[in-house]
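With one protein chain held back, the other chains of the complex are shown just where they sit.
On to chain A.
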Amino acid sequence: MAMSTENEHPVKAFGWAARDTTGHLSPFRFSRRATGEKDVTFKVLYCGICHSDLHNIKNEWGITSYPVVPGHEIVGMVTEVGTKVTKFKVGDKVGVGCMVGSCRSCANCKEDLENYCPEMILTYGAKYYDGTITHGGYSDIMVSDEHFVIKIPDNLPLEGSAPLLCAGITVYSPLKYYGLDKAGMHLGVVGLGGLGHMAVKFAKAMGLKVTVISTSPNKKKEAMDHLGADAFLVSRNTKEMELAMGTIDGIIDTVSAVHALLPVIGLLKTNGKLVMVGAPEKPLELLAFPLLMGRKMVGGSGIGGIKETQEMIDFAAKHNIVADIELIPMDYVNTAMERLSKADVKYRFVIDIVNSLKPS
């Protein structure tokens, strides 16, 4: 008979889980493994709410197995390290993002691309090496193999750095890979949410001119005055969009709803690149003529490897970049999920675990 989640492992843990497709989260007792020789155990202080958490708890992708403790933008303070751990010590500020394991031997792992390893283990809802299901950061403690732990530099406020672990790397990695990181280039960012606002901040720090493309005219002031965007296009305003055609070197598209690519592709210069980091479930229409006539491309990208995630955090620390967040107590999480589904947040909810997660 399978052990209950409370008894699977020797260390008691407490969090909030979704138990069915309503996605309603509630207190949940479970357990974590003892700190292995290569493990780092840390007290969770804050955890960002990623839109993937919402998709997952409602089983919108059809892969959820309940109960699920979400959360893959986790930051905290180290309480114990295994005997073979070399990179961390007790008291360090650390984070864990979307992955907690990979095969460590395939070509992708060897090239620091653990996120593309066919045996990559997700931080929650996946099967770990010991056969047990992983539980995420809406909880009081985390145990992770040292390899998948990120050091958070001292000058980064912890609450605002949590979302970097997913949203941050998700936009940083393609800016580098697709060469959209050179000062003077013109970057477009479609969608101004958790991912989008991070893309604006990173791109400005890299010296790019940034245009935000959004369906919401009321985001313009924020985008320009607060986030530092150079221009703002309302995608439904065909005249504005037409005037901007052929002016942008690369576009990061963060929108995960189905939407038209043609107007976005039209904004690109010759040789322009459209990078999808949002993942609509249905295919999008692609017209061949505009792609060919301008030698344009549409590419994708998904999070980033551990080495690059650390590089991104260090870059953020150097430029004092953190996410704009709304800090919430644990018991607000269901309301937060409802608001998130309506994009009613500037721009990430972060759960104040340390101050509000109390075993009931």
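Everything below uses one rule, namely that contacts are C-beta pairs under 8 Å (C-beta built on N, C-alpha and C of every residue); 3 or more make two chains touch, one makes a residue touch a chain; residues count from 1.
Simple rule for what comes next: contacts and distances are computed from a predicted model.
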Hidden subunit of the complex - UniProt protein name among "Isopenicillin N epimerase-like protein", "Tubulin delta chain", "cinnamyl-alcohol dehydrogenase" or "EF-hand domain-containing protein": "cinnamyl-alcohol dehydrogenase"
Hidden-chain contact residue, picked from the options A:Gly62, A:Gly91, A:Gly184 or A:Pro283: A:Pro283
Chain A, residues in touch with the chain not shown (by the definition above): 108, 113, 116, 177, 261, 270, 273, 276-281, 283-302
